[in-house]
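Before I ask anything, here is the structure I am working with.
Missing here is one protein chain; the remaining ones are kept as they sit in the complex.
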Amino acid sequence: MQDSLMRLLQRSYAFDHRWKYEAATPGWSREIWAQFAEIGLLALPFTSENGGLDGTPVDTMIVMEQLGRHITLEPYLSTIVMAGGILRRAASTEQHESISTKVIDGSLIVSLAHTERGTFGSPSRVGTQAVRSGDLWQISGHKSCVLHGDSADLLIISARTSGAPSDAKGITLFAVDPRATNINIQSYALHDGQRASDIQINSVLVPHSALIGCVDDGFRILQSAEYETLAAVCAEAVGVMSELHQMTVDYLKQRKQFGVPIGNFQALQHRAADMYIALEQARSMAMYAAMMSQADDKTAIAQAVSSAKVQIGRSAKLIGEEAVQMFGGIGVTMEFKAGHYFKKLTLLEQFLGHADHHLELLTSGPGLFELE
Amino acid sequence: MQDSLMRLLQRSYAFDHRWKYEAATPGWSREIWAQFAEIGLLALPFTSENGGLDGTPVDTMIVMEQLGRHITLEPYLSTIVMAGGILRRAASTEQHESISTKVIDGSLIVSLAHTERGTFGSPSRVGTQAVRSGDLWQISGHKSCVLHGDSADLLIISARTSGAPSDAKGITLFAVDPRATNINIQSYALHDGQRASDIQINSVLVPHSALIGCVDDGFRILQSAEYETLAAVCAEAVGVMSELHQMTVDYLKQRKQFGVPIGNFQALQHRAADMYIALEQARSMAMYAAMMSQADDKTAIAQAVSSAKVQIGRSAKLIGEEAVQMFGGIGVTMEFKAGHYFKKLTLLEQFLGHADHHLELLTSGPGLFELE
Amino acid sequence: MELQFNADEIAFREEVRAFIADNLTEEMKQGMLRGGYLIRDHVIEWQRILNKKGWGVPHWPVEWGGAGWSPIKQSIFTEELQLAPAPRPLSFSVYMVGPVIIEFGSECQKKRFLPRIANSDDWWCQGFSEPDAGSDLASLKTNARHEGDYYIVNGQKTWTSYAQYADWIFCLVRTDPTVKKQMGISFLLIDMKTPGITVRPIQTIDGGHEVNEVFFDNVKVPSENLVGEENKGWDYAKFLLSAERVNLARLGVSKERLQRARELAARTPYQGRPLLEHDGFRTKLAALEVELKALEITQLRVLSAEGQSHGVPDPASSILKVKGSELQQATSNLLVQILGPDALRRQDDAFDDWSSMITANYFNWRKVSIFGGSNEIQKTIIAKSILGL
Partner (left out) sequence: MELQFNADEIAFREEVRAFIADNLTEEMKQGMLRGGYLIRDHVIEWQRILNKKGWGVPHWPVEWGGAGWSPIKQSIFTEELQLAPAPRPLSFSVYMVGPVIIEFGSECQKKRFLPRIANSDDWWCQGFSEPDAGSDLASLKTNARHEGDYYIVNGQKTWTSYAQYADWIFCLVRTDPTVKKQMGISFLLIDMKTPGITVRPIQTIDGGHEVNEVFFDNVKVPSENLVGEENKGWDYAKFLLSAERVNLARLGVSKERLQRARELAARTPYQGRPLLEHDGFRTKLAALEVELKALEITQLRVLSAEGQSHGVPDPASSILKVKGSELQQATSNLLVQILGPDALRRQDDAFDDWSSMITANYFNWRKVSIFGGSNEIQKTIIAKSILGL
C-alpha cells in the first residue's frame, strides 16, 4: 500500500495539481479520495471486524509522512484518524455498519466538532450543552475550527451533559447530521489551504441512538483519539520537513552566487547539517509517539505524544525558518513550493497545542526517564 | 585616571604576573593595590566630603571594564564597590573618618558578609542573629562566600535584629573586626582564583557604635549597594568578554588548518560576528545599568540592573563557550589565557544571580517599555 | 555619551506625539494595525501632512526641506511614527532616491524631483535585484545601450516593492559589460509610463501583493536621467544602501508588537486564566524586552557615534539590521504563539480584527532578514569590516 500511495501521490499530487484541488470545491480532490479508498488507505486503521485492515499506529505514521511530503489537502487526518479514532473506540456495532463502512468506502466524510474558542489548554472545557428530554437530546452551542466542516456528511459533536464547564466527566459525544436545520456552518480556509468551519448549533434535536459511547463518558474517548491524532500529526510534520529539507539542499547545490553554488559556503553547510539533525531528531520522536500510542499506561502515552510534539515543534520552526532564509526571496513567494511547506509546518506546530503547551504538560508529569 | 590605570595594568598585569599574584598570599597584589590608591582608583566613588573623587557609576563602569580586561584579582569590587557602597550610603561621619579614609588610602580592606548558604532568591533571608544587651550587641551566625574574607581588616556583617527570617525589615549592619575571638574564618579559592571565606560567628560582642546605619534598616542599604555592585559586575563582564572576543578573533587570523587561517571559514566568520553582536548588546546593557543606577525610582533601578544581568549572562555564555570551542584544545588548558577568561565569565554569570533568576525577577515587574 | 534623552529631546518627543495625535486619522491607524502593507492613499496623504508641517524629509539638507535634526531626534521621530502606528514613509523615495539625487544628481534633477518626492507627488520604486543576482547584487544583467540622446534598456528586475503604484523607478543597469562587474554599472531614473515596461505581480505566501517583477523591453530613457557619471552607479548604490541609518532596527515596530502581545495575552485564556498571568509566558516576554532594550541602547550608541562623525555610517550598524530583523521576527512569532489554535485561520476570511493578520504577518516578515542585505551579508560585513577576518 505504501508503494501504491507513493506512486499515486507522485502521479497526481504535483504542486500544480495541488493548486487545482485547493481552488475547486470542496478544497480537495474527491477523485484522490476515491483512489485512497481503492488502495485501502481509508480502511487502514479500522479493525477487520469492521471492514478495516487492522493497521497499527506505525502504519498510520508511514501514511501520514507520505501525505506530509505532498502537503495533501484531503481530510485523511480529520476523517480517518481523528473522527475515525472516536468511532474505533466507541461506536456501536450498528454505528460501525452505518458509519464506519461508509467512511471506509470513501462515501462518508466525518468531522469531529469538539474544540471551542478560548478553551486552549483546557481540553475538557465544553460549553456546548446537551439536555435530555425523553428519547431526544437537545444540543446547543458553538464549535470552532472544525476541520473540513464544510464537506462533512456527519459531525461528531461533544457536548456537556453534566458537571461543571471544565469537568472531565460529563461530556457526551453525538453523531449529528450537519444538514440539520438549526445548524449554521461558517467556513473558511486555513493558512495551508485546508478548509475548516465554525459551527453554531441552535437547539438541535437528535435521538438517543445518536450517542457515540456512553453518556458522560466522552472525554476519555476524545483524549485517547487525540493522542492518536497527535502521533499522526507528528508523522505528517516529519514528511513536510523531510521534503522541505531535501528541496533546500537541492537548491543549495544549484543556486549560484558570487560565481559558486551557495552550498559551497561553510556557514550554509553547517546550518543545513543542523537542519538535518533537527529532522532526524523529529523523525525519532514521531516514531516514538507512534509506538507508544499503543501502550497500556495512559500517562506514558501522554508523555510520549507531548514530548514528540515538543520536538516536532522545535524542529519544524528551525527547518521552516532556515529553509525560507536560504531560499531567499523566492522562499516567500506564493508560486514557489518551499513557502507552502513552511506555512504547513507553522500550522502543524500550532495544531493540537504548540511546543510550549506540551512542555507545560510535561512539567507536571514524572520525568521521561523515571527508571525503566 | 583611565589612562593611568590602563598603563598600570598593561605594565603589571600580564598573564604571568597574574599567576604570581594568585599563587602568593593573600592571592592578589598589595603592591598593585597601593598603586590603585596612588592613582585615586580607591577614592573614585566616594564623595569629596569623605576624601573621595565624586565618581559616578559610569566612572566605576569604566574602571570595572578595565579590570575585567585583565581579570584582576584585587578586592576592588568587594571593598570599594560593595562594602564601599554600604559605607557611602550609611556610615556616620566618625565611621567615614575611621573606615572610609583608610579604605581610600589603601590601608584597610573591608568585606561585606551578608550571604548565607541556601538563601539564593531570598535576599532578605538572614539567619545570623544580633541581640542587644545594654550597650553591646551579641552576634551569632554563619556567612558564606564572603569575597576576600581572608584578607579583610574589617567585616560588615548583616544580622537579624527583629522580624521573621525573611522580613525585609529587621536587618542591621555591624562593623566587626574579623580578628575578634569567636570568629572562625575558613577560606578557599573561587574558580577564577579569587579568594573567599565562610565565616562562623559565635556570640561575638560589639559596641553599639559598630552599627552602620540604623537598627532594623539594613536591607534597604544592602539592596541599594547590591544594585550598584550588579552594575559594576556587568561592566567587569563586558571587559572580560571584550578581551576574550579579541583574543579569539586574533587566533582565527593566525591559526591555520587545511592550509588556510581558520578565520577564512565562513561558518567561523559568522559565529565570530554573532559573538560580536552579543558583546555589543552586553556593552549597551552595562551602560544602561550604570546610568540607571542613579535613578530616583527604585523599581526602575531594579529592572535596569536585572535586565542588564540577563543580557550579560546570555552574552557571557555564548562568548565564553564559543571562544573555547574555536580555540579548540588549548582553550581548555590552564597555561593558556582564554580558558581563564571563560571561567571568569562563568563565575560572573553566577555571581549575584544568574540570568534565569533575574528574568524571574523581571516577570513580576511592569514591562521594560511601559510607555516612557 | 548620553543613553537617556535630555530635556530638549523629551520635549521634542512630546511635540511629535501631540502632532501625531492631532493629525493621524483613525482610518490610517487601523490600516497600519491590520496589515504590514503600505496603503497607497494613506502613505501619500500622511506624507503631505508631514511635509506641510516641514517634517516630510527631516533627514535631508535644510535647503531641500530637511529639519536639521540630530540623529537622535530623527530616531525619536521615526520611532514615534512606528509606535502610533502611522503610515510608513515610502523609503524608496525619501530615504533612497532622494538622498542619492541630493548627493550625486544634477542641479536640474534636484529641482525637478526633490520637491515632488518630499510631497509624495511621485511614487518611486527600486530596480536593483534581479533573478540571478540576489546577495551578489553586482552581477546584475539588465543593460542600457547608449544611442544618441537615449539609453535603450533591456532586462528584468525582481522583488520590486510597490512597482504597481510607481510613477518612477531608479535602476542599476549595466552600461559596460567588458569591465569588472562592479565597474560597468550606471544609475538611471526611469519613468514608469515609458513604453516597453511591464509589471508582473509576485504574490507572497501571506497572500499579499507587495513585490513585482519589472520587465524592460527596449525602453527609451533620456540621457539626462542618468545620475552622476556613467559606470559609477555602483558607488551611488553603496551610498544608498548605507543611507537609511535611522530606521534599520525598526525599534518602534517591535515595541509596538510587544505592546500588542501584552494586550492580546491579557485577553487570551490559557488553562483557564489569562495567558499574561502565566510565568512561562511572562518569561518569554521579558526575555524579548531585554534584547530589545539592549538594541535600543545599541542604536543610541551608533547614532551618537555617527552624530560625532558627521553621518559617516558605522559598520556596527549591521548589528542594528541583524538584531532588528531577528526581533521583528521573534515578536511576530510570539504573537502567533499567543494565538495558538486561532493562528490557523487565513487572513482573507471573516475575522477582521487585527489578530487575524498575525500569522500572515509572521509569514510575510520572514523577508526582513532577507531583503535589504540579508543577515548573512550583514554578518560577513561584521566579520570583514569590523573584525578584520
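Order as written gives the chain letters A, B and C; numbering starts at 1 within each chain.
Going forward, contacts are C-beta pairs under 8 Å (C-beta built on N, C-alpha and C of every residue); 3 or more make two chains touch, one makes a residue touch a chain.
Please read these numbers as outputs of a predicted model, since none were measured by experiment.
Engineer: Touching the absent chain in the whole complex: find that residue among B:92, B:140, B:264 or B:350.
Structural biologist: Within the whole complex, the residue contacting the unshown chain is B:350.
Engineer: Give the residue, chosen from B:95, B:115, B:128 or B:315, that touches the chain omitted from the document.
Structural biologist: Once the missing chain is taken into account, the touching residue is B:115.
Engineer: So that we can see where the missing chain sits, which residues of subunit A does it touch?
Structural biologist: Residues 249, 252-253, 263-264, 266, 268-270, 272-274, 276-277, 280-282, 284-285, 287-288, 291, 307, 310-311, 359-360, 362-363, 367-369 of subunit A touch the chain absent from view.
Engineer: In the complete complex, which positions of subunit C touch the hidden chain?
Structural biologist: Listed in rising order, the touching residues are 279-280, 283.
Engineer: When the complex is taken as a whole, what residues of subunit B touch the one chain not shown?
Structural biologist: So the residues of subunit B touching the unseen chain are 115, 117-122, 125, 144-145, 166, 186, 188-191, 196, 256-259, 267-268, 317, 321, 324-325, 328-329, 331-335, 339-340, 342-343, 346-347, 350-351, 353-354, 356-357, 360.
Quick note on the criterion: only the chains that are shown with their structure count from here on.
Engineer: Please identify which chain has its centre, taken as the mean of its CA atoms, farthest from the centre of subunit C.
Structural biologist: Of all chains, B has its centre farthest from that of subunit C.
Engineer: With chain centres defined as C-alpha means, what is the inter-centre distance between subunit A and subunit C in Å?
Structural biologist: That pair's centroid distance is 39 Å.
Engineer: I'd like to verify one number: the distance from the centre of subunit B to the centre of subunit C, where each centre is the average of its C-alpha atoms, in whole angstrom.
Structural biologist: It comes to 43 Å between the two C-alpha centres.
Engineer: Round to the nearest whole Å and give the separation of the Cα centres of subunit A and subunit B.
Structural biologist: Between these chains, centre-to-centre, one finds 54 Å.
Engineer: Could you check subunit B for residues that touch two or more other chains and list them?
Structural biologist: Residues 266, 268-270 of subunit B touch two or more partner chains.
Engineer: Residues touching two or more other chains, restricted to subunit C: which are they?
Structural biologist: 376, 379
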